[in-house]
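Of the protein chains in this complex, one is absent; all others appear in place.
Right after this comes subunit A.
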Amino acid sequence: MTEPRSGPRKEGGASGPASLFDPGTLLRLGAIGLVMMGVVTAFAWSAGWLSPRRLTQARMMDALAAVDGVHPGFRRNHAKGVCVAGWFESSGQAASLSKAAVFRPVRSAVIGRFALAGGMPFQADAPAKVRSMALRIMPPDGAEWRMGINDIPVFVARTAREFRDLLLATRPDPATGKPDPARVGPFLAGHPDVARALALVGARPISPGFGDDTYRSLDAFRFINADGVSTPVRWEMAPMQPGGPAGAVTGQDYLFDDLLTALGRHPLSWRLMVTIGAPSDPTADPTLPWPADRRQVEAGTLTLDVAQSEDGGLCTGITYDPLVLPPGIAPSDDPIPAARSAAYMRSFTLRAGEVKLPSAITPAMIAAKERP
């Protein structure tokens, strides 16, 4: 097919290429160097190495560590938690809104997690701390759906950068253990949307425990039905059991103890209520509540009947990435789910490669509360 190339093909003649030191060659060498440097510089820019102010995933982890300390092996946020398991029984009522397999009239297995917001895995439970429910819903024949939802009415920032800046502005002063008013004041003055959202969060009714709490998506997503119709939605898990006694708020782990006690007695259930947004409702800003009169669809019932410690539990090895969505559920223009997805990937990579201390909620604590 080919014949070896021989000397005469070289333009420089049989003696080889021109001398390295003639001006034309030096110019060309310089041009080659410039091209290579240009490509490397573009790559370095893409990787964020030339942009110290860009909020990268690593810098988000740094901010969380600056506020909550470094706790190897634990999630960088919502670090204190417990695994749960159960199932989601679809009512079929959301099937006209979304073609997701989870909304067909089937029962889907669930691996979930309850947690407290914050990166401290051994923090003491307290009534006003933000609680979260994370779910991985796995329909028998179809794509899974993951979410991490919180018991607050709105999210406290519009973007990842605003959230990071809020974290840093409100971090406890080492001297007093409380946020420094000299830092918080100017931040809130410059971020009226955050101030408004924090006021709504501060005014929320606080339920006695995990089991009677309402958890909300906060972010808007889109449901897409079989005809391709896209509907803006938010959702919440509304508890079906009444609250326990509100008085017993003592003990390092009282919220988790109460949850384990309740799960030891009977399964806990929540209704998945999907709120249908109007075209005028903001989807890009999770700090803004939607009007209270929006139509809600009861999509099904979540039932949790098993608790497991994170040490060996089924929720530990997964990340509740809010962008793990089935066909039929899509992100909206809300920037927070993408930011969480990116941060969770980094957090997962870090913690899964580290040696972890035993979790606050131990297997022994679970065993003590289990049904006989």
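Methods note: a contact is a pair of C-beta atoms (placed from the backbone, for glycine too) under 8 Å apart; a residue touches a chain by one contact, two chains touch by 3 or more; residues count from 1.
We take it that contacts and distances are computed from a predicted model.
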Out of "Sugar ABC transporter substrate-binding protein", "ABC-type oligopeptide transport system ATPase subunit", "Cytochrome b" or "ABC transmembrane type-1 domain-containing protein", the chain not pictured bears the UniProt name "Cytochrome b"
Answer key for A:P23, A:G177, A:P242 or A:G353 versus the chain not shown reads A:G353
The one residue from A:V40, A:A126, A:A199 or A:A278 touching the chain left out of view is A:V40
By the document's definition of touch, the residue of A:D68, A:D125 or A:E144 touching the omitted chain is A:E144
Contacts from subunit A to the absent chain lie at residues 1-12, 16-18, 25, 28-29, 31-33, 35-36, 39-40, 42-43, 46-48, 54-58, 60, 143-144, 160-161, 164, 316-319, 321, 323-324, 327, 331, 333, 335, 337-339, 341-343, 345, 348-353
